[in-house]
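Shown below is the structure under consideration.
For this depiction, one protein chain was excluded, whereas all remaining protein chains were kept in their positions.
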Amino acid sequence: MGVASKIPVYLEKAPGGGILVTSIDKILNWSRASSLWYMLFGTACCAIEMMCTGASRYDFDRLGMIFRASPRQSDLMFVAGTITHKMASRVKILYEQMAEPRYVIAMGGCAVRGGPFYYDSYAVLKGIDKVIPVDVYIPGCPPRPESLMEGCLKLREKIRKEKMADWSSDSAK
Amino acid sequence: MGMVKDFFSGIYNLVVGLFVTGKHLGRHAITLQYPKERWEMPERSRGVVVLLSDPETGELNCTACLLCMKACPTGAIIIDREKNPETKRWFPTKFVIDNTICAFCGLCEESCNFDAIKLTGKYEFSVFDQSELIYDMDRLAELGRDVKYTPRKKPAAKKAAEQKKPPAEGKKPDEKKEDTAEKKPEEKPDKIETNPAEKKEEKAEASDKKTEDQESRKPEEAKQGDLGLDKEEDKKESGN
Amino acid sequence: MQNEQLVSQLVEKFGAQAEKVELNPAQPALVVDKSILVEFLKQIKEDENFKIDYLSCISAVDYLENGMEMNYHLCSIELRYKLTVKVKLDREKPEVPTIREIHPGADWHEREAWELFGIDIKGHPNLKTLLLPEDWKDGWPMRRDWEGNDDFVKMPEF
Partner (left out) sequence: MDEKELHIGEHQEQDEQNPVARELHTEEFLVNMGPQHPSTHGVCRLLLTMDGEVIVKVEPYIGYLHRAIEKICENRIYNQITPFMDRFEYVSSMLADWVYALCVERIGQIEVSPRAEYLRVIFGELQRIASHLIYWGVFAMDLGAVTPFLYGLREREMIMDLFEETCGQRLTYNYIRIGGVSQDINPGFEQKCKKFTSYMCQVLEDYETLLNENPIFLSRTKNIGVAPPELSVAYGVSGPSLRASGVNWDIRKDDPYGYYEKFEFEIPQGKNYDTWDRYQARVIEMRESCKIIEQALDGLPEGDPTFKMRASFKLPEGEYYARIESSRGEMGCYIVSKGEKKPYRLKLRGSSFNNLMIIPEISKGLKIADLVAIFASYDIIMPEVDR
């Protein structure tokens, strides 16, 4: 893995390699961004809004997003709802089981920073980014389905700008 | 024989099923094509919190009375304030709403007497960086710049205080407001005479007192609110 | 009114062991000693006149210097009675017998009381963490004098 992951980095430095890498990047990013399969993982209130988004009124499938029950088959994890200290270690395990490249969207105030349970609660983890890296934060309690979709569209923008070289040098670390 | 029967009943079921499918084909789809089309949000919709400002002068309506901060169940609002030496009125120097812990419950809007804070129908505010979600005063005022709102009836005390100054808002008082204004001096004449600036200071300190203003804003509610719960305390505090 | 009758009947029957508390006319409450709690609940469940067979909830309350209290909110499905049975506990060493034998539904309620308030449930076979993390070591969080752990942020007073 060590050498293979560095190929894009060397390739980019080679004469004319930049053009090749850029076009490969575009294809890869396009395919990644337009078929984000998310994991069916909800803990609290936001999970109900996530269900609504997946159902007929808002229809997540239009964005190429289909839910998967297993972390092994999914690229995206919505942390939808409050994460308690008891649950935090399990979320980390789930994240680690996902195949790279993987993305995380923190949905709702609770996942972003404890939400309404920030003060006076002895059990709630104050922000999911203390456990796993987060790409997009969607505030709201709970966010509307449109907000969730907007967050996904933002994530797609982010994926489209990704470079293979960055990614592989990250993972090589 | 049974097989033949099964065969025909199977065909029948298939036809019925196809008929149902066909019926749905002609129907209008209920799906919202989100980025292209949006719902028109109802007026009461509780999305992102904004600070409203006066449409004419462009100044914030907020008088830094700290009521919303006290009403907030999650501690998402933080206000610092200062006193203007000329007008002797409080104004906010720092007004922060932490959208990460806000519950969007609308209690701040309900507690506000001055049309200063409002929950709007905006819902698109996801970010890549968590720290961007803590909105400061400029951001909140910017968001609230173009928000339309119907001004509420003001407490008579505030109205009396503003009569000396040129009317900031060109809104005509409606009938109910006049009712309140008429009733108010009869009930609590001492309040009108107090210096408005001092009044505001008191307000900020005693949240209980504030609710009297709220009650007086709606006379019919004030009647209901007189339940005998803390009635003595009411009197005691209003006597101060 | 029905409830009033029930309480007077109960007081009559159990004499000095059950003491009536006037809290809310709609919801009569009886204070019984913890030594007779199991027997008391058993009798009012089996007695034809009461048939109090449904346990709604058990809630523990910490009154600091006035000790602790276990509240058993009971009702009768057939006769529509409502009754709250209170048990006063010593705060230094709170313990109460389990009522799982009579009301199996009390199982988790008792575990919760043990976990959050530190009330020892005598005779409970499965007294282990229910709601808190398995590695919880910071005491009984629902007690009024609990000071919080590293992660506990008290809401600032405004």
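Here the chain labels run A, B and C in written order, and each chain numbers its own residues starting at 1.
Here is the rule we go by: contacts are C-beta pairs under 8 Å (C-beta built on N, C-alpha and C of every residue); 3 or more make two chains touch, one makes a residue touch a chain.
These figures come from a predicted structure and were not determined experimentally.
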| item | value |
| --- | --- |
| Chains in view touching the one left out | A, B, C |
| Touching the absent chain when the full complex is considered, from A:87, A:112 or A:164 | A:87 |
| Residue in contact with the excluded chain [from B:34, B:90 or B:104] | B:104 |
| Residues in chain A touching the chain absent from view | 40-45, 47-49, 51-52, 55-57, 69, 81-82, 84, 86-87, 90, 94, 116-117, 119-124, 141-142, 144 |
| Residues from chain C at the interface with the omitted partner, ascending | 23-24, 26-27, 53-57, 59, 61-62, 71, 73, 75, 77, 80, 82, 84, 103-105, 107-109, 129-133, 141-142, 154-155 |
| Touching residues (missing chain, whole complex) on chain B | 30, 42, 44-46, 67, 70-74, 103-107, 110-111, 119, 207-208, 210-211, 214-215, 218, 220-221, 224-225, 227, 229-230, 233 |
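We adopt the following convention: only the chains that are shown with their structure count from here on.
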| item | value |
| --- | --- |
| Of A-B and A-C, whichever chain pair has more C-beta contact pairs | A-B |
| Distance from chain B to chain A - Cα centre to Cα centre, in angstrom | 33 |
| Whole-Å separation of chain centres (CA-atom averages), chain A against chain C | 46 |
| Contacts with two or more other chains, residues of chain B listed in rising order | 75 |
| Per-residue multi-chain contacts in chain A, two or more chains | 118-119 |
| Touching residues (chain side chain A, partner chain B) in the complex | 56-59, 62, 109, 112-116, 118-119, 127, 129, 134-141, 143-144, 146-147, 149-151, 153-154, 158 |
| Residues of chain B that touch chain A when the two form their complex | 30-35, 38-39, 47, 73-75, 98-104, 123-130, 133 |
| Complex contact set, residues of chain C against chain A | 131-134, 138, 141, 148-149, 151-156 |
